[in-house]
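The complex is shown incomplete by one protein chain, all other protein chains being positioned as in the whole.
Each chain carries a letter (A and B) given by its place in the written order, and its residues are counted from 1.
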Amino acid sequence: MGRYGIKNSTAIRVDNLIMFSGLTGLDLETGAVVEGGFEGQARHALRIFEDILADLGLTLDNVVKVTCQLRNIDDFATWNDVFLDVFDAPYPCRTTTGAPLVVGDIEVEITASIEPRR
Amino acid sequence: MGRYGIKNSTAIRVDNLIMFSGLTGLDLETGAVVEGGFEGQARHALRIFEDILADLGLTLDNVVKVTCQLRNIDDFATWNDVFLDVFDAPYPCRTTTGAPLVVGDIEVEITASIEPRR
Partner (left out) sequence: MGRYGIKNSTAIRVDNLIMFSGLTGLDLETGAVVEGGFEGQARHALRIFEDILADLGLTLDNVVKVTCQLRNIDDFATWNDVFLDVFDAPYPCRTTTGAPLVVGDIEVEITASIEPRR
């Protein structure tokens, strides 16, 4: 599951649960943070997860939990807008806090299920 | 499972595991941080989890993991006291770190099992 050339696994399944590595708004071809500021990075990270899920035959509807860390906690309102726009109801569980980050302005991690949430 | 009117799900089950959204010491009717300082917020957040668990026919004995972020890491001793008071042995697994928070002085997240821990 190393589609993006990072050494840690992008996703590992145990029973019906799939755990993922955290991602930020990095262009994984160039290693550069994508354009578009915080919102651009947030949407990009979720798009990569969508790609990884698609490789597994799944969609964002299989995401049951989203854990997010923001470099600037003031970006929470924007993050909330992106979350509600990208996911459909019933929304995944979610936890958001602030944190110093290695790179980028957001670190997102998902957990998915083989069954779509409902 | 949206008992408290927040848009993200409060709890989602996969196999025998139940994942939850993070909570803080918010009065979910008024949206205000509850009184009683850090300890009051910590106890309130765990009480909301107890309510959500009860809706699922479960209790705090079904909690297997507690992940907690503190706005002020110096509140750890108080958090530890609350944790040992609210839960019974054998205690859940636990990880506590500090973090900037969107609101409140503590962010708590639990993971539960359909089977009580032992």
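The working rule: contacts are C-beta pairs under 8 Å (C-beta built on N, C-alpha and C of every residue); 3 or more make two chains touch, one makes a residue touch a chain.
Because the structure is a prediction, the values reported are computed rather than measured.
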- Message: Using the touch definition from the top, which of B:28, B:64, B:86 or B:103 touches the missing chain?
- Response: B:64
- Message: On subunit B, where is the contact patch with the chain that was removed from view?
- Response: 15-17, 64-66, 69, 73, 76, 83-84, 89-99, 111, 113, 115, 117
- Query: Residues on subunit A that touch the omitted chain in the whole complex?
  - Reply: 1-2, 7-12, 14-15, 17, 19-22, 67, 69, 99-102, 107, 109
